[in-house]
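The structure under discussion is supplied below as structure tokens; questions concerning it will follow.
Note that one protein chain is taken out, while the other chains of the complex remain in position.
Chain nomenclature is as follows: A and B, assigned in order of appearance, with residue numbering initiated at 1 for each chain independently.
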Amino acid sequence: MVDLHDAVVLVDGFPLLSGVTLQLEEGTLSVITGANGAGKTSLLRLIGGLVSLSSGSGSVGGIDLRDGDLRELRRRVGWLGHEGSFYDDLTVTENLTFAAKALGRPVQEIDRVLDRVGLSGRVSTPAKRLSAGQRRRLGLAWLLVRRPEIWLLDEPYASLDDEGRNFFDGLIGDVVAGGATVVVSAHDPLRSRELELRTITMVGGCIAKDTS
Amino acid sequence: MIRTALLVAGKDLRIEGRSRVLLWQVLPFGVMALVLSGLALGPHHAGNSSAGPGLFYLVMLLVTLLMINRSQVIEGSIGTRTSVATLGLDPAGVFLGKALALAVELWITGVVVLGGAVLLLHTGLRGSAEALPSVLVILAALAAAGTLYGALSGGGQGPATLLPVLSFPAFAPLLIAGERSYSDALHGGALWEWWLISLVALVAYVAVGILLYGVLEES
Partner (left out) sequence: MIIKLSQRLLGPVTLALLALTFWLGLWVTPPDKVQGDLVRLLYVHPAIAWVALYVSFGTSVIASCLYLWKRTRSATMDRIGYCAMEVSAIFLALTLITGSIWGRPTWGVWWAWDARLTSTAILLVFALGYLALRRANDDPELRARRSAVFAIIAAINVPIDHFSVDWWHTLHQGATVFTENGNFLVHGSMLVTLFVSLFAFTLLFFWLLRARYRLEVKRDVFYVASLDEALAQRRREGVH
């Protein structure tokens, strides 16, 4: 699914990634760990076709990162950032309706998804009025409505309590079991012992350790 | 493209309607700017209708700069922009949608400020009504050009001072055509020549936006 060879990403003259070689299989869960500034988010953005490859080569889902249709790649990718990932002034339902209509997904799915993430009682609440944990759940709901092939989760556990983390682990397990490829960035390795995962440690924009 | 345009325009207008920035900040600013224009002209010239068309368009230029910035800022933080980027929306549709939403907002503001010009600058109700079609076309052209320039200047993430520098040269011919057409409507003249020029500019900016907005989005 993901095939990178000596990938370098430069932004404003600074190498965010300084030569990443990585292969990820379809339907797997991988965790990218490392300190701040190690390049975790940049790697996720490269996989999602959200930054350009400056040198090296790579493909994601068969789409070449240099010459391929990156817009098509992005449609197959779902992103959950540690900042807000939706429109603050729109309600929970309006945000999800926008995402569903943009990708031609059935709008009727929204109620079921909201039930799954525990936001059924907040359908008319503007996103800016949600708590940090609720915003994270809304971000997940956005992804569940979209059903992308590749899930890119950037520090999804930040500001979540134990219940939230357990909920996340359960959801990720279901998503991977359903065939999606999930890549998570986190400061520390995942706590869950139930998920079969691969841990990749980054330092200085490169991969320093890989448990595969 | 049209489906995406309507989706994006609906989203932008819904956000605007929810936040009420247009109602509580932009419209009062427009009217206030007209009052300030009258004060700047002095008591003997403030009610002189010959200055009205130019002052109307000057105020609308300032309003346009505000609204372009607003149109880009409502796209939210880098996280929201990233999420929306993964929806893979047709860039031409995004451009049309944002330009359409901006045009609607400028039309609403334009009608209010036009009324203000009639009242405060004595431009004349009948002439102002005759100028209305050209006003709407020029504001639509400003919206199309402004949407492009908003993206060029960094899409709300770049320095706010860049937008006026980039957009002024494009807006100037539109303002010239607007002022001339409004003046002609008030005093009698070749109104339709300027109206036609504005339409050509509108079509040109829409065409360029449809073709090139995708390149700016990739940036």
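Note that in this section contacts are C-beta pairs under 8 Å (C-beta built on N, C-alpha and C of every residue); 3 or more make two chains touch, one makes a residue touch a chain.
Only a predicted model underlies this, so the values are computations on that prediction, with no experimental measurement involved.
A.B. asks: Tell me which residue among A:19, A:68, A:118 or A:173 touches the hidden chain in the full complex.
C.D. replies: Going through A:19, A:68, A:118 or A:173 one by one, A:19 is the residue touching the chain not shown.
A.B. asks: Decide which residue listed in B:41, B:170 or B:199 touches the omitted chain of the complex.
C.D. replies: Checking each option in B:41, B:170 or B:199, the one touching the absent chain turns out to be B:170.
A.B. asks: Could you tell which one of B:148, B:185 or B:210 touches the chain left off the display?
C.D. replies: B:148
A.B. asks: For chain A, which residues touch the unseen chain?
C.D. replies: 8, 10-15, 18-19, 52, 203-206, 208
A.B. asks: Mind pulling the chain B residues that touch the left-out chain?
C.D. replies: Looking at chain B, the ones touching the missing chain are residues 145, 148-149, 152-154, 158-159, 162, 165-166, 168-170, 172-173, 176, 193, 197, 201, 204-205, 208, 212, 215-216, 218-219.
Here is the rule we use: only the chains that are shown with their structure count from here on.
A.B. asks: If you average the Cα atoms of chain A and of chain B to get two centres, how far apart are those centres in Å?
C.D. replies: About 37 Å separates the centre of chain A from that of chain B.
A.B. asks: Can you tell me which positions in chain B touch chain A when the two form their complex?
C.D. replies: Chain B residues touching chain A: 4, 7, 11, 14-15, 18-19, 74, 76-80, 82-83, 85-89, 91, 214, 218.
A.B. asks: Which residues, counting only chain A, touch chain B once they are in their complex?
C.D. replies: It comes out as residues 45, 48, 50, 70-72, 74-75, 77-90, 94, 98-99, 101-103, 126, 139, 142, 146, 148.
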